[in-house]
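First the structure, which I've put down as C-alpha cells, then a few questions once you've had a look.
What follows is subunit A.
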Amino acid sequence: MHDLQCESLSKRFGAYTAVDSVSFDVPRGSFFSILGPSGCGKTTLMRMIAGFETPTSGDIRIKGRSVLSTPPNKRPVKMVFQHLALFPMMNVGENIAYGLRCRGENRADIARKVATVLDRVGLPGTAEKQVSQLSGGQKQRIAIARCMVLEPDVLLLDEPLGALDLKLRERMKIELKQLQHQFETTFLYITHDQSEALLMSDNVAVMNAGEFEQIGAPQDLYNNPKTGFVAGFVGDSNRWPGRALSVSDGKVRVAIDGGGEAIALAGDERIAAGGPVELFVRPEVISIGAGSENTLGGTVESLLFNGASSRILVRMANGHLVEVGQAVMDGSVSIAPGETVEIGWSRSHGRAFSVAG
Partner candidate 1 sequence: MNVAAPQSPFLQWLYRGYMLAFLLYLAAPLFAAGMFAFNDSMFPALPWNGFTLDWFFSSTEPKIGMFHDRRLLRGLQNSLYIGVIVSALAVAAGTCNAFLFERKQFPAKNFFYILMIVPLVIPGVILGISILVFASMIANGLEEAFGIEWDFLRPGLFLVILGQFSFLTTITSLVIAARLRKFDISLEEAALNLGATRLRVLMTVTLPYLMPALFSAFVVAFLVSFENFNTTLMLVGSDAPLTITMYDRMVKVGSTPVLNAVSFFLMVGSGALALLSVVVQRGKE
Partner candidate 2 sequence: ETLRLLTWGGYAPDNVIKLFEEANPDITVEVTLSNNEEMVAKLRATGGAGYDLAQPSHDRIFAAQQEYNIYKPLDLSKIETANLAPNLLDGVKANATIDGNLYAVPHQWGTSGIVADISKAPNVKGWGDLCNPDYKGRTSMRLRRTILLGTAFSLGKDPFALYGDKAAYQTMLDEVTEKLIACKDNVKTYWNGGDDLSTLLLSGEVVVSEAWDSTAFKLYGENKNLVYVPPETGALAWIDTFVIPRKGEADDAAYKWINFVMKPEIVKLMSNSTGAIAAVSNGIDLLPDDKKAAVKAAFDEQDLANLKFFANIPAGLEDMEGKALERIKAATSN
C-alpha cells in the first residue's frame, strides 16, 4: 500500500520546466528522500504535493485518492518548512494546538494531544515556553510535533536541517530518523546533502534538472549508480573524461584524456566503442602502489590530513588530480609531496558512463 503516489508530475513556470514528468511511490511508513542539487526542482515538487503549486500535468494520489482538487488546507499531508515557520506570536503549546483548533477540536482534547506529542518528541512540559526560548534542535522537534499531532498520512520535510550548525546537524540526523520510527509515519524528505539522504532514508530519489535520475536504497545508489550524475553526486568520486576503447561483457576499456588506460564497469547501455565516456572512481578504493588491474603513475602533490578521511592528492602523468583515500596517516606510511608514486584500484571499483554529445 502506498501512502503517496506521484504520476508523471510536471510543473512549468512559463517556458521553464521546474519539474519534468516525475513518478514515484512512497510505501506506507517509509522514509523517502529526494536528493538533488540546488534549483533542481525539489521544493517545487514538494509544494505541489502540499498544494501550494498546481501541477501543469500529472497526478498526485494520497492513500490512493487524487488530491489535485483538494485545497492546501484540506490535504492530509503536513509540512516541516526549511526555516521551520514556527509562529513567533504563539507559544509552543499554541503552535502545536493551531492545527487542532483549525479542525475545531475541543479544548480538553487539544490539551491532551499537545501534551502527548510533546512527550513523544522528548520535550514534555515546554508548552508554555516561547518559541524564541528554544534551541535550534528543540525548534526542529516542535515543528515536527506541530505536524504530527494532526496525524498526517505523509509528512513533508524541506531541508529541515539546512539552518542548523554543523554539530547540531549531525545530531539531528540521527534524531530525525528515530522520530520517524517512533511515529511510524511516511516521511518525504528533501535535501541537497547526500550524507543526510544516505544516512536516514529507506529510499532515495536523485533529482537533477527537474527529472529523477535514479530511485533506490542508499547502498544501491552508492554502489550501483545508474548515471554519471548519480555517481558524481552521491559520495565523493574522482571523475575523468575519456573515450571508450572497447566494450565487452559489461566491462569497458577507457582511454583517459591526457593519457593512461583503465578498465571499468559499464555504467549504462549506451556506451559504445569510440564514444566519449566519464570514468568515476571513489577515493577510498584507490590505494598507493600498483593495482592488480588498473595502475596509473603520478606525483604526490599534497597530503590532506583529516583523520579518518585523509586524502593524498596525486597529480597524474595525464594532468588530472586524483584524490586517494588513505584511511590513516599516522606516520606509518611515509609519503612526502613530490614523490613519484603509482596508484591502483580494481576494475570492479571503476565505473564508466557515456556522455551525451
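If you want to know what made the cut, all candidates are chains of the complex that A comes from, given by their letters.
Note that a contact is a pair of C-beta atoms (placed from the backbone, for glycine too) under 8 Å apart; a residue touches a chain by one contact, two chains touch by 3 or more; residues count from 1.
Please read these numbers as outputs of a predicted model, since none were measured by experiment.
Chain contacts in this complex place subunit A in touch with candidate 1, from the set 1 or 2. Taken in their complex, subunit A has these residues touching candidate 1: 50-52, 72-75, 77-79, 81-83, 85-89, 98-99, 102-103, 146-147, 150.
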